[in-house]
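Note that one protein chain is taken out, while the other chains of the complex remain in position.
What follows is chain A.
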Amino acid sequence: MEHIRTPKVEQVKLLDRFSNKSVTGTLHLTATHLIFVESNSTSAQEIWILHHHIASVEKLSLKTNGCPLLIQCRNFRLVHFVIPRERDCHDIYSSLLRLLRPVSYDELYAFSYNPKQNDQQREEGWQLIDLAAEFERMGVPCDQWQLTDVNREYKVCKTYPRDLYVPIMASKPIIVGSSKFRSKGRFPVLTYFYQEKKAAVCRCSQPLSGFSARCLEDEHMLQAISKANHNSRYIYVMDTRPKLNALANRAAGKGYENEDNYSNIRFQFVGIENIHVMRGSLQKLLEVVGTRSLSMTDYLVGLENSGWLRHIKAIMDAAIFLAKAVTVEGASVLVHCSDGWDRTAQVCALGSLLMDPYYRTIKGFMVLIEKDWISFGHKFADRCDQLDPDPKEVSPIFTQFLECVWQLTEQFPQAFEFSEWFLIQIHEHVHSCQFGNFLGNSQRQREDLQLKERTYSLWAHLLSEKQNYLNPVYSPSFAESHPVLEPSTQAYHFKFWRNMYHQYDRSMHPRQSILKHVLTLKDSNRELEGTVQALKTVSSPQEFVQCEYISTKGSSATENGYGELMGSFGSKNEPGAVTLEFGVARMTC
């Protein structure tokens, strides 16, 4: 609170990003949010911006009508205020500068956020996702794969979880030896098991091979992975980096596997660019689509020059390669990049989603994120800029994963239980720091922070409002006909994700939403089914005496239901001013 000098400024103008429109209202600054309340009483809109969502604040030079303040958010919202008095503007500006750079974890919103749940409810929220149960679902442990306790104390690898699955043949000395030969000690471990062919997807970091170094334990480790699968004589080693990058790493004593030293491996580069390239690419993309009065030519040229969709396609291509190797050839695959927490997470997670329909459900998708991203140590804190950060560590790696999933939902509209609003909401909370799930860089750090005791789980929150994220045309039977998704990689299938990157720019979107319309109808169908049932009971003559009681009670209830239904039809949004459906307009606080 001591950072807030001016908690309230009136007569502030909010300018629309793409038109000349503006509205006037009052700006409030709280310990957690910046709030704008429109003065117009009839349609007063409120904008709540969480401090953690603010990526940058910029004070532009003074104009005749006041002092412009430009705020850019990580959820791609951009707001442009004009504050009448320069002093107020400066106060808000300097307060925000301090507030959006928390210096310790304790300052993060998650530690003060309280959804009015008791301890038991909170605990239950954290128990929703159970990774041991997930490995069991895949069929692990089994005769070839076992749970190892080698990392119970985070002694072998600080950034891995405690529980790791390795081949039966991989003894502790092999594991430890291999871990010493891998960047950050991230030795090969199981992440997905394709039961049908007993093929495994394993992940690790790059080997410290330099120009000629070898490690017998590491070679044994790969052999053990290979031997654990009787269906194939070889395993694939996918280095998800461009070959040039891998070569350059050799000079630093790192690098990639030499095929001569490892028996029966098929080595493959995939060519996904590094975090710095991805960061630059998104920046270019946002610059282009943020331009006012953008021409079609500049848009398409900008889209191409940003390279964003090319990167998305590269990740998708890699995941398809992985899924094919496992499901068609029945081969096990070892995936790595440099440290094995960015590109490796993208490819493993997306590949698993292609292979396993479970990950296309709401619960399954949570499990997938929990497994491949959170537990295996994707550095959310660094990548998403949670604490006063190193700007060179920030990168939209997870955003790219979500986008790849969205691209898939476009090609397979019936394959996913969730709609894009689920993906967008997850993205929102990866940056909000409102829930504990994505805080920190590794499991170990999360334990140190006692997140399970001191914060709430996002998954419980999302499940409680599940109906908002459902895909109305989802068909569970689609999984039977398409257990493995085989997306087309024709370039024209990759589209700009408008609802993500222009989430808050209402004027850009279709004014009527098919998704919302069909969701409403589905809800109403459920209600009507109930009504029909109730009415049928009432109108069957033989139970008439008993009915009298039900009929008054039942009919009033159903009338209520029907009335609500009529209401929801009647109040259908007018096309001129339809809001984004679950446009995540404000955070619960």
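Assume contacts are C-beta pairs under 8 Å (C-beta built on N, C-alpha and C of every residue); 3 or more make two chains touch, one makes a residue touch a chain; residues count from 1.
In this text, contacts and distances are computed from a predicted model.
Entry comment: the absent subunit's protein name, as recorded by UniProt, is "Myotubularin-related protein 9", drawn from "Hemoglobin subunit beta-1", "ER membrane protein complex subunit 2", "Myotubularin-related protein 9" or "GPI transamidase component PIG-S". Checked against the full complex, the one of A:110, A:140, A:309 or A:333 touching the unshown chain is A:309.
Residue A:496 is the one among A:234, A:358 or A:496 that touches the chain missing from this view.
On the side of chain A, touch with the chain left out of the figure occurs at residues 18, 289, 294-301, 303-304, 307, 309-310, 313, 411-415, 472-473, 475, 488-496, 498, 502, 507-514, 517-518, 521-522, 524-525, 528-529, 531-532, 535-536, 538-539, 541, 544, 548, 551, 555, 562, 572, 574-576.
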